[in-house]
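Only one protein chain is missing; all other protein chains are in place.
By written order: A and B. Residues from 1 in each chain.
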Amino acid sequence: MTTATLPLDVAGASSPPDYLRAESGAWSWLNTRDHKRIAVMFLGAVNLSLLLGGVFALLLRLELLTPERTIMSAGAYNRVFTLHGIVMVFMFMIPAIPTVFGNFLLPLMLGAKDVAFPRLNLASFYVYLLGSALTLWSMVAGGADMGWTFYAPYSTTSPAAVAPVGLGVFVLGLSSIMTGLNFIVTVHTLRARHLLWHKMPLFVWSIYATSIIQVLATPVLGMSLLLVAVDRVFQLGIFDPTLGGDPVLFQHLFWFYSHPAVYIMVLPAMGVISEVVCTFAHRPPASYRAIAYSSLGIAFVGFLTWGHHMFVAGISVLDSGLFGVLSMFVAIFSAIKVFTWTATLRGGSIFFSTPMLYFFWFLFLFIFGGMTGVAVATSSLDVHWHDTYFVVAHFHFIMVGSTLTAYLAALHYWFPKLFGRCYSERWGMVSSILVFTGFFFTFMPQFLLGNAGMPRRYYSYPEQYQWLNVLSTGGASILAAGLISTAVYLAVALARGARAPQNPWSSRSYEWLSAAPPPTHNFLGQPDFERGPYDYHLPEPPPALAQPSPGE
Amino acid sequence: MARGHPNDARLNEPADHFATLAQQEQASHLGMWLFLTSEVLLFGALFGLYTGYRLEYAADFAQAVQHNNIAIGTINTALLVTSSFSAAWAVHSARLGSRRGVVTSLAVTLLLGLGFLVLKLVEYLEHFQAGIYPGALYHSTELPSHGANLFFTLYFFLTGLHALHVVAGLSALAVLAVLGWLGRHTPERHTSLELGVLYWHLVDVIWIFVWPLMYLQK
Partner (left out) sequence: MTDRTPLPPEPSVTRAPRAGVSAAHAESGRAYVFAWLALLALTLLSFGAHFLELGALATAVSLAFAGLKATVVVLVFMHVRQESVSVRTVAGMNVAWVVLLSVGIALDVAAH
């Protein structure tokens, strides 16, 4: 095994085939240990989940076009919003960026050949499929209508098929824990020589922080849903008021996970943004440590705030006050990141493209989403806004406006790396504008609706809310069009796009040092990372030269 | 020759993506501890529930605790703690290269673990006879309160889940005992034994906290 003097990869006749072509046949994919293939399989799966969740969303928005029944009954409506939430949160938002981009990029960014436990990685994919199947089976078995939050006592007494959904989410949680565990161990033990913690790309820090949350928080969700499922099947009654149970205790367990869960959803997105900003501004981050440590800060402080979802559930004033204050602290870390990203742009040589456009949407929408988060964390204000469309708008600004936007940025930014092809920038920009416009008109009206008093999860509403609902549905159609168009031109690029150069964005980050797409073992020999990942003051590393492979 | 045979030169080589065996073993240990952490948090949720209900129903809980069989509970604690000792001794034996030590220690651990389960079963049957069941099936006349009902629901769920983990741990240890008998745990490499025994210690630690909460409050 030779080291630093070798070029890190070779192109040309004697180079190893890329990971997509290294082996063929379905079994070589289904039984792969290669983190890159696993990432691509996850890509297919989470995109399907996004599509399904999106279809549910469109159905909801169609129903809300008129104040009374439009296309479905009230019972059907409850099932649709429940499954929209569950599919989007557990089958898309939580896994997407970590399982696709985390899996693909972590070893590349660390100079490793694979993640620490490749078979566990493959298993996590099948566990994800099993969890998804269980969850979706409930759709045909009577649906679930208690909302994605599973609150007792309705979840334990509803006639709908709550138990399979609860168990499905439990299994999805197992997949999440497996992923997080794998990534933490990978970062600790598989960094290349010279790759100190403070030279890792910032995306790795955010995935690492996310993984910590996944391991610590998910089991508590697992237990809360297990208790609901067991209660339904065996009448455990642990949250049943008629047996002396306390439904608020369910909420404590549920939100102990589900608040940190929103950081599982947003931290990887922030990691993507850090990479995109530095590459397209051609500058190192204004403060590497600020971004790296604020990721850890969010992960840890995020565990101290769960009670802000329960301000009106009947918790004590003491607990309310504490959680309210602690919730404010989390915002500080997000603000640090926003300021650092913005400062990074200053003096940079900004190069405009689809990923960068998504960054600008992200910045605008994340600031809105974040500030409204601080607003609802203020308990005296939340009394008015809780369970209204104000909260719905707030979290969609973060989930769609930030995480989905960053996911799209990542898809475009790393598309050449994953597939060795270029997508059409024109289509990219146009679709991106559609996505932003659609998003804005879907969710901005919802702040107004919520503030005017329209409750969430309501099937029917008073006449005066109709025009804002119509506007919101209009926006949703545009958003859908933007997303569908994105899927189409990316698929076309996959099949017929121009061959991408190794480093189309002239990034200095480590994943661009290997071929596009990379060979199965990522690098030849043991890479040597004496440079930093943001050394824009140094010339770009030369692309792979055509040289005979030294008999690897 | 088969991988894992004592003369197999590949025995002491790391997997393809690790540079050295030490690196791989560090990864295995950290990975195992992270898995144990997820188990601790799973039980932690139940401890959290217990905390909430205990504060809500302090008097009922105190009464219900007294109804638990403190003799069985304490003997079970002694059994598990001793089984942890024997499991640790198995790893110690592997480090010293004593195949007999490994197998005997694991056999003792298995026996102690089975003893624990038998006593638990006896306890559960005692409870059932007194009308003490989890959840809606509860019909004790001696302790009819909601608080007592909730205590026992938590008791059955917590100790039941723990017992499932005991079964899982014993199964793993049984497999490891067979591997030990085949000579697979060498002084240079006995990672699977270390990891399996770590799991067993976790099962013990969880019980160490279950015992005071379920048997010792007054």
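Observations on the structure shown:
By definition in this document, contacts are C-beta pairs under 8 Å (C-beta built on N, C-alpha and C of every residue); 3 or more make two chains touch, one makes a residue touch a chain.
From a predicted model like this one, the values you see are computed outputs, not experimental measurements.
Touch with the chain that is not drawn comes from one residue among A:R79, A:H252 or A:K417, which is A:H252. For chain B, the residues in touch with the chain missing from this view are 12, 19-23, 25-26, 29-30, 33-34, 36-37, 40-41, 44-45, 47-49, 51-52, 55-56, 70, 74, 77-78, 81-82, 84-85, 87-89, 92, 95-96, 187-191, 194, 198, 201, 204-205, 208-209, 211-212, 216-218. In the full complex, chain A touches the omitted chain through residues 111, 188-193, 195, 216, 220, 246, 248-249, 252-253, 256, 303-304, 306-307, 315-319, 322, 526.
In the analysis below, only the chains that are shown with their structure count from here on.
Chain A and chain B have CA centres that are 35 Å apart.
On chain A, the positions that touch chain B within their shared complex are 112-118, 120, 177, 180-182, 184-185, 188-190, 215-220, 222-224, 227, 230-231, 234-238, 240, 243-246, 249, 252-253, 256, 526.
Per the touch definition, chain B reaches chain A in the complex via residues 16-19, 23, 26-27, 30-31, 34-35, 37-42, 44-46, 48-49, 52-53, 56-57, 134-137, 145-147, 149-150, 153-154, 157.
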